[in-house]
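Just below is one structure, and these are the notes that go with it.
One protein chain omitted, others in place.
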Amino acid sequence: MKIDKNELVAKVREMKRNGFDYLVAITAVDYIKTVQALYFLRNLEDNKDEVLEIELPPDNPSLPTIIHLFKGANWYERELSEMFGIKIEGRNAKRLLLEKWDGKAAPLRKSFAWNAPYESSD
Amino acid sequence: MLIGSSYSLISTFNSWLSSGNILLNIAALIAYGIFISIILSVYDYLFGWAERKIIAKVQLRHGPTYVGKFGILQNLADVIKLLAKEHIVPDTADKFLYAIGLPAMMAISVLLVLVLPFSPYLQATNLTLGLLFVLVLLSFMPLFMFVSAYSTGNKFADISAQRSVLMMLSYELPMLIVFASVALLSKGFNISGIISAQSTTWFVWLMPIGFIVFFVTMLAELERPPFDFLEADSELIAGWLTDYSAPYYALSLFLDYTRMLFGSLIMAILFFGGWSGPFLPPIIWLLIKAVIISLFIIIIRTTLVRMRIDRMLKFGWVWMLPLSLVNLIITYMVFIH
Partner (left out) sequence: MRVVIDVPVRINVGPIHPSTHGVLRLVVDVEGDKIENMEAHIGFLHRGVEKLLENRMYMQACPYMEKLDYFAPMSYDELYVAAVEQAYGVEIKEKAMYVRTILLELQRIASHLASIGFLCNDIGQLFTAFMWSFKDRDMVLKLLEAATGTRMFYVNMRIGGLVRDLPPGFEDSTIELLDYLSKRIPMYEKYLEKNPVFMERNKGIGIISRDDAKNLGITGPVLRGSGVSYDIRKNKPYYVYEKLNFRTQVRNEGDNFARYKVRMLELRESIRIVREALKKMPSEGSAVGMPIRLIGPPVKNKITITERELPRGECMIYLVADPQRPYRAYIRSANFINLSAIEEMCKGQRFADLFSIIGGLDMVIADVDR
């Protein structure tokens, strides 16, 4: 289901009310022209799945947080912001989740060369 | 022949000790000291090896095999390795307390041989209040454990130190009460008296509850599983020993088995008639009893899960203390009154 970034929180809240009360995963795919964020929700009782797709601009993408709806979104959102450089609004993580690097690049974006040595800015 | 010669040695020792000649007295004490060190070293070494072997057998492993026959020299190799390693004193440590903590514990546990008799004649002193002396020395243990844990300045050791105090609170009192009922039964605190009072029936048959309570408190005193909170290796790494390196670590291993020997000896003396037994010489009987108790303590280690420290406190006050009191009352009602 394709939705807009602004209606994400409302949509997730509505779906949670309708029984989609299990967050499977949050991730993103870099299509170069756009970055597509994906929210996998599941209805455990009816055994139904729903994927929310949000198109984001490749430059300075950002998403609202849904941690107040799903506690399980905590690490997914942090991983998303570290791996794709997507800023999560409403969250200020004290530290990086995968903390062994400077967190400035976005490794899972296509612009990040996988085989070139990464110069840490620290 | 061996037995005969050892008897003649003991009688010589005894005559030296009672001769009133100060030089002969000192010579006798030195001889006794050497004798004790031999027993201690052999016991510690053999049990260091036996524990590894027994636990390995229970766990479907082989244990040490390479160094010496059946790996008997493995522990020697380990000790040599530990002694050859660098001795690192952490910066956060209180140097003085760090230096004396473990040696003091060792000294205190060896001090127990002052009153523990190995046979009717092999005894350094025959104190009237020998049992109290034992209790006082045992009570010093957690204190020094606290000091040596606290002195390293390691956080894991710190938690360990806090736990040692909690543990002392939980088992010291029941142990004291069991000591009291033993004294009540033998009508005195003299250890030779306790043993001679058991010449017909061992105390373990007269007060089984007391023995169980004492055994459990002794496990706690010796930090053996399931009460090994202080060195709980899955949570506190090595607890109060975390920052003790090389020679001190070797000393701590030595200390572990020394304490186990004295714990077993105390149990054998208080509940299993000490040196009394037919045919064999008294010292052999005492050592046999101590070794069997030690083996039992080792086997417990392979089977039980570690308890939690707060549960231990509850266990001590809700179960052990009432049980030991019940034991005291029964002892008084049945055997004295």
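In this document, chain identifiers A and B correspond to the written order of the chains, with residue numbering beginning at 1 in each.
Basically, a residue touches a chain if its C-beta (ideal position, glycine included) is under 8 Å from a C-beta of that chain, and two chains touch if they have at least 3 such contacts.
In this text the structure is predicted, and so the values were computed from the model without any measurement.
Seen in the complete assembly, the chain not on display touches A, B. Only one of B:73, B:169, B:307 or B:325 touches the absent chain when the whole complex is considered: B:307.
Here the missing chain is touched by one residue of A:47, A:60 or A:92, and it is A:47. Against the chain not shown here, chain B presents residues 55, 58-61, 92-94, 150-151, 153, 155-156, 158-159, 162-163, 225-226, 228-229, 232-235, 237, 301-311. On the side of chain A, touch with the chain left out of the figure occurs at residues 21-25, 27, 29-30, 38, 40, 44, 47, 49, 51, 70-76, 83, 95-100, 107-108, 112, 114-115.
Just so it is clear, only the chains that are shown with their structure count from here on.
Averaging C-alpha coordinates per chain places the centre of chain A 60 Å away from that of chain B.
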